[in-house]
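A protein chain is absent from this complex, but the other protein chains hold their places.
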Amino acid sequence: MTIDRRSFLGVASMAAIAAPSLVRAQGAGPIKVGEINSYTAQPAFLKPYRQGWELALEQINAAGGVMGRKIETIFRDDGGKPEDAVRHAGDLVNAEKVDLLSGGFLSNVGLAIADFAKQNKKLYVASEPLSDAVVWANGNRYTFRLRPSTYMQAAMLVEEAAKLPAKKWALVAPNYEYGQSGVRWFKELLKKAKPDVEFVAEQFPALGRIDAGATVQALEASKPDAIFNVTFGADLSNFVRQGNTRGLFEGRSVVSMLTGEPEYLDPLGAEAPVGWIVTGYPHADIQTPEHVKFRDAYKAKYNDYPRLGSVVGFDTMNSIAAALAKAGSTDTEKLVDALEGLKFPSAFGSAEYRAIDHQSTLGAYVGKTAVKDGKGTMVDWTYRDGAKYLPDDAEVKKLRPAG
Amino acid sequence: MSVVLQQSRAPAMAGDPVLVVRDLAKSFGGVRAVDGVSFSVEAGTMLALIGPNGAGKTTCFNMLNGQLRPDKGEVLLGGRPITGMKPRAVWRMGVGRTFQITATFTSMTVRENVQMALISHAGEIWSPFGRARDRHKAAADALLAQVGMVEQAERACGVLAYGDLKRVELAVALANQPKLLLMDEPTAGMAPRERIELMALTAEIAAAKGIAVLFTEHDMDVVFTHSDSVIVLDRGLLIAHGTAEEVRRDPNVRAVYLGSGATSGGH
Partner (left out) sequence: MIDLILTQTLNGLASASSLFLVASGLSIIFGVTRIVNFAHGSLYMLGAYLAWTLVSYLGPADTFGFWGGVLLAALLVGLAGVLIEVLILRRIYQAPELFQLLATFGVVLMLQDLALATWGPEDKLGPRAPGFKSFVILFDNRFPTYELFLIAVGPLVLGLLWFLFQKTRWGTLVRAATQDREMVGALGVNQRLLFTSVFAFGSMLAGLGGALQLPREAVNLHMDLAMISEAFVVVVVGGLGSVTGAYLAAVLIGILHAFGILIFPKITLVLVFLVMAVVLVVKPYGLMGRAPVGHARGHGPAEPLLLPADRLTKLAGLLALALLALTPIFAPDYLLSTLTELIIFALFAASLHFMMGPGGMASFGHAAYFGLGAYGAALAVKWLGAPMEPALVFAPFLAGIAGVVFGWFCVRLSGVYLAMLTLAFAQIAWATAFQWVELTGGDNGILGVWPSAWASSKTAYFYLTLGVCAVSIVALRLTIFSPLGYGLRAARDNPLRAEAIGLDVMRIQWVAFIVAAFAAGIAGALFAFSKGSVFPTYMAIPRSVDALLMVLLGGVQTVSGPIIGAFAYAGLSEQLMKATMYWRFGLGLSIVLLVILFPRGLVGGSLLLVERWCRRPEAAATARLAAEGGR
């Protein structure tokens, strides 16, 4: 039934659109952003993400929008499938006539949209996908990425890991690109920083399917001095619980990617690990004016504290608005030129989309986990500016064939 | 292969043994289901295989049609060994077959069921193009006419009366111009009048075409009316062989079989 009516409406509206399309002057209506993400497949991160995005959008439009035009977002769910993301991208560009694309959580989704952007010469601002390939191996003129990449997060942690006395390292990471490159960079950079380390065990549980007891036992059997963890979400919770009971973490240093993000730390409650060196987001304790303003606005709107996803959504929208304002146009080529070297305001302070590889210099907080009032939190943290954790320009040029 | 088929299809004369079974045996876990059975069937004649339940009829039958491989003995069809061949190979040698519970293709019409067998017989099964419905239509109708089903050629097999289904099966079994027809309980589940009609029809076709018929049967009326000769199995052993009248009078048979009370009717 639904199809019949819908397709009928589709044909009808098609006819309606076809005629006046010439009349619809460019630039009269709102600026449209097509935002594609795995909303249903990864709701823990993306629900706060969308809220952060909508907060920024509301603020921008309340201030009169950009170039006197409001910004409008069309959200699409890719269900975690890159092929559906590509379909949405085509639909958003061709049917909805969006001015640019954004979003992407999973790396392969980000890469698929990036390739679409390149093929169709449309701007794509990748907010979340961490894969280095998005801006390096598969980087292209039309793709920019906000979040610190796998490389950058690994580099921030290696700096701390190298200070530890540990020689024998065991590694555990989810078995997909993010986990694999996290481990690869960590090993490569740590070996460079401290040549006498050795890696005694590697575990790659399937994403979302960790057999935590057996994995902990396998790591324990290698008797490492320290552990590097890349698992997150439910895998992390299960790993931590089994590891706590079985004493895997006792007397060992643990270095862990993303674990300090509220998305992953909060579900652990009082069982959150203590003393792990992590990247993350100590939302309650950051008192910079930009952050306080963001946090207060977020709390006021949603009666909830922001997660890291909220920051990413908020910042992505703001960086897009800044690019539009700088370009003074919605023309893709002008927007790309504007984004190269664009400085934009962020909840973490100012950041910049680098001209050389289109990676933003947004950083992350590195600190230690602790438990306070029955909840996991971060202590002894510092903000690490992303700009400092990227390879030098010559290296970047080698990594990014697109130039 | 086609040469062999051509030769094997030379019209058989009444009196030639079409099927020769020698010393056939099969055990299941130490139990001798069929134990050294020998007999033969001549062209144009009907041989009934009878015996009480568990006598080894089905085992014996399945060794002839290829579903079971005998432990010992041999089966000759027109002088050629078919022992241990698969069902489809046995069929290619010229053996037609009907099942105790009718086996037809429910998604096809009556005619298509026969056409299917004719297509297989003509070796056209691997052709991925050309409508199967248009092939061997006349031949199929001729076969259906023989069994009196041509009026119902367009009907689905799924909706036929049981007796009609049996006739369709007979037409299918005749499609490869068999030298031997194996019929497992051909009248099971039928009304008495239908039984007589079907077996009379079979006898008529067998005689006209010189086909040897071997059938198992529970209904003694059918056996005594329609068989040219009868063999009796009991606990895997062949205990009697002769005309219906001879077997009826055989004291061994009376003791183990007729005495058991199963004089007529089904099971």
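Think of it as A and B in the order they're written, each chain with its own count starting at 1.
The rule is simple: contacts are C-beta pairs under 8 Å (C-beta built on N, C-alpha and C of every residue); 3 or more make two chains touch, one makes a residue touch a chain.
Computed from a predicted model, the values in this text were never measured in an experiment.
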Displayed chains contacted by the hidden chain, counting the whole assembly: A, B
Of A:Q217, A:T288, A:S350 or A:T382, the one touching the omitted chain in the full complex: A:Q217
Full-complex touch with the removed chain, picking from B:E124, B:E151, B:E204 or B:E245, is B:E124
Candidate in contact with the missing chain, chosen from A:E72, A:D225 or A:E271: A:E271
Spell out, residue by residue, where the missing chain touches subunit A. 2-3, 6-7, 10, 14-15, 17-18, 39-40, 43-44, 46-47, 75-77, 79-84, 86-88, 90-91, 93-95, 107-108, 111-112, 115-116, 119, 131, 133, 138, 175-177, 180, 202-206, 208-209, 211-215, 217-218, 220-221, 233-234, 237-238, 241-242, 245-247, 263, 266-269, 271
Considering the whole complex rather than only what is displayed, give the residues of subunit B touching the chain that is not shown. 65, 86-88, 91-92, 97, 99, 103-109, 112, 115-117, 119-121, 124-133, 135, 155-156, 158-159, 172, 175-176
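Following the convention adopted for this analysis, only the chains that are shown with their structure count from here on.
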Roughly how far is subunit A from subunit B, centre to centre by C-alpha average, rounded to an integer in Å? 74
